[in-house]
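Heads up, one of the protein chains got dropped from this complex, but the rest are sitting where they should.
Chain IDs A, B and C follow the sequence of writing; residue 1 opens each chain.
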């Protein structure tokens, strides 16, 4: 039986701040899209909260999410963010080149109103970018300045709630170190300008400290360290991450479950990507790529159970490469060569060429994650929201629990949770009526 | 709560006849594979019954099927069949060219022992093939001869049970007509040599009349007409079909659910296939292709719900073509060009090139379907086994019920049923102990 | 030693009419392109006459064509044409959707001035199109009306010379019949409205009769029948054709010469095309496709010499298919699966996916062919210009001579001829100076 989860009602007129560290192609595509959708100039394709339905385990659709769940409406959203480059959202969207000028013009004033606050930025962590719109001072001072930014933004914009979604770059690869083991050691590290504290961690700290959920669209460690899990737990704030599942990994976690369902063996999976946007430029740095690579390589191990099936998945050669290739701009292209084998071991090949658009696939996830995490916070959840794994390449779990990568298992888990919320909402409505 | 389904126990030493109308590449690859696996010369890759585990809705694996369910063992299987070409299974396998000579040699005697019985064959229904090993006489006489074949085979081989799996060709396209509306009209049609009775229907009739389940690996109507549903119901025999889900449709029902899960729109899906085996030759006949085309085109409509999502799936251009191209032999190649769109309507493209092997993908399905349907019969099920949709391009349902095509929804439905059987088996074991 | 060919000088201010039967995507892309290039809004990429250099056999470049040859300049061209749909070139270009609105706006007046004259059109020859802007009356009357159109156009636009380039649709497949065997029988057939006279033949007849060269961008028979060869010869007019070499065949005649050069064997070549423009719609008619298919299939036989190399090319399975697939519009997509073999017979595979744009590839050929054929006429050439084979899928030759299909052999032949003209031009210049 599906349990019901009660939801805190929202005061009339209360708005939701969506704060985006990193206002490049993904962020501006999300913001511009919401503005265009509000004016009915375009459709929110790819957004579960805007177009989706509840769904049972056997795939039968139920009510529209928007009807069944008390989600924030697009009209209640207020976007803000930070970026080292001081362009407003209109300029940044033009530079990103994802959305046609024709579509941007009618929403230009709304976009021009979104100006990035000065960023916490460190070229040691993101080497291929730079910009003047940055905070100065000690780490602690910059961290506190972020908290002030958040509080000020919510107040200025009459937002009763807020969500922070990292839409910034991939940072260089790092493993959790001593500074990340407890909140106390983390804050001590802030005080001494410890170089192992990455900017994305500072944002996560400031968000959680401000009781704003933190969602991580990049593979960076960010909130995924003991210190910040402790903080999320103490403050009762939900978190989610890591790394938006778009493009090649989305396809990979679609196809691998078929292999597993049909007990087809896998000898190797070679994945290459070419992309020409800021993301590609950042990942051209080998240390940044390492962070991404770890995120991308992890997905097969869980879906293809080598422990149970050494004869099928015991020796998979899995390679992932990314190449910065400017001709494409934001139009990423992935090529996968998949070497499988079937009955009696006979080999077969699948090749997938995915000519996708990075920001077009990621933008609706920014929106869905903001709305669903807001819902979770109103339901009193805290810590990593495992049921959001559907949206992430590298889902964060509670310590000791394995992440689920199979897109369709993730879908089942997500919809079970949504069904619980829908019951809670419906129960609340009934009791309100009663 | 998962219900439990009791299973009829099997007498010790009782063998299972697997009877295959059509002994070409698929049938001989299945037979040779089972023989090779029994001798541990190769592995039954791709077979759920041999390698799979139970699985809950969220994808967590349970016990091995082979441990949890009282399936017939490979050693208990006896293969037989019919074909217009009189080659034994060894010769037919050599001609099909799917399995290496090296692997065939050690199992040659076992294969040579499998000689096709004379077939009910009609070049009006399968125009590109012919052969001398056919039954003569009236339709009724040939139908009764098939029944005699079945009874004789079971007796000669000491088989307490049997299953008939159509591994023959695709017949020319036909819709149900007057002769197919009731068992009475069907048998009258048999008596008057009615040309609307296809050979595959005669096999289905003979099987059901003999209380042997009939499974349909081709898209032919066969048992999927009211007359034979009536017979299956009256005799209490399970049926399953139609058209093994392999190759391109397998990929299509893998990828389309991702589009649906992520609310990505679809503008068009162009699928082409090149194949050079007997199947390709038969489908080079436009009327046979029509049967296949209808089977292949149906899958997207159910997965992509245009009724609920006219903005995403309201105007899908879906094309499927098949070309006979001898250089490939059994190594089918599919190419899909998929035109999707995302956030704000921006277009993206997916291209899939699947270099697969028709018979390698189909052979384990023959085995799984035989074992699972035998189980269903022992559990007292009759009529179309909808929970086998996982294996079929064009799943047969009870009248008025929509087929499920989403591979992962099919997987959930299949595993729920397997869990019921596992409970029944476990309960039986306990009561036997008690 | 390269011979020199003298060229008739052109009177100052003399303009060249470029008359296009069929003003769809190809024609309007050519016209709009020339207008844009004249205004330096875009570059004539893909045009040999505008960007190319002379070239010796070993590939060493010489002078720019535009410097070495007395070609008509873009400013001297005047475009006109015929179409059953009465849209002017601006409207037709918008409808074709090949060129961005942004680029069309500044040249709108020039395009609006190009209005199609009423066409000689017959839905029996092009079944999937229709339109009201057509000539009525007997075949003879319509043929004479075309001649009057041509004469009138040249006079109105002060054109001393003119060229007719068929940019219309592919007609249904036909072989030369009795009516096409001599000029006399042809004209008698005109008089009796003989149904074997295709509209494209009427245009060719009218052009040649008016001493305007006729070039054929489609695979239709058109001028490639004895009757019209006789007429071209009698009137001393050059002709050229058939079927612009763009897209898949361009790639095929690029790759096949490599196989031949390297003595690699070919087992099969499977080509499929999806396209959604008017061309695709027309070719969806099986009889029109047959015309195209014959044109496309011919190219391999000449390049891969099965007579000399039965061991390499003796049993090639060559298949070409075209599918109308509206999502793509003018953006044609070709997919080739090429099965080759090398040392000791080992197989290898090449797959080519060409996402091209039909009209973008064809438009510069319209321009080059008009200018080069005008040059040939001034040099006194008549009949089929074999040295233009570089531009055609199905090059027309003098009777009894084999066509060359190898793109690089065609290039050599073309450049030898251009060198002859360049010598002639240079000699003329010298003697003028002297």
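Throughout what follows, a contact is a pair of C-beta atoms (placed from the backbone, for glycine too) under 8 Å apart; a residue touches a chain by one contact, two chains touch by 3 or more.
Because the structure is predicted, anything quoted here is derived from the model rather than measured.
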Contact set of the excluded chain (shown chains only): A, C
Selected from C:133, C:182, C:411 or C:426 as touching the chain missing from the view: C:411
Residues of chain C (touch criterion as defined above) contacting the omitted chain: 29, 33, 36-37, 42-48, 51-53, 57-59, 61, 98-99, 103, 250-251, 254-255, 257-258, 261-265, 305, 308-309, 311-312, 341-346, 348-357, 359-361, 363-364, 390, 404, 406-409, 411-413, 416
Residues from chain A at the interface with the omitted partner, ascending: 267-268, 270, 272, 274, 317, 319, 321, 323, 325-328, 333, 335, 337, 339, 351, 353
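Operating definition for what follows: only the chains that are shown with their structure count from here on.
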Topology of the chain contact graph, where touching chains are joined (line, ring, star, complete, other): line
Whole-Å gap separating chain A and chain C, where each centre is the average of the chain's CA atoms: 53
Whole-Å separation of chain centres (CA-atom averages), chain A against chain B: 42
For chain B, residues that touch 2 or more chains besides their own: 351, 353
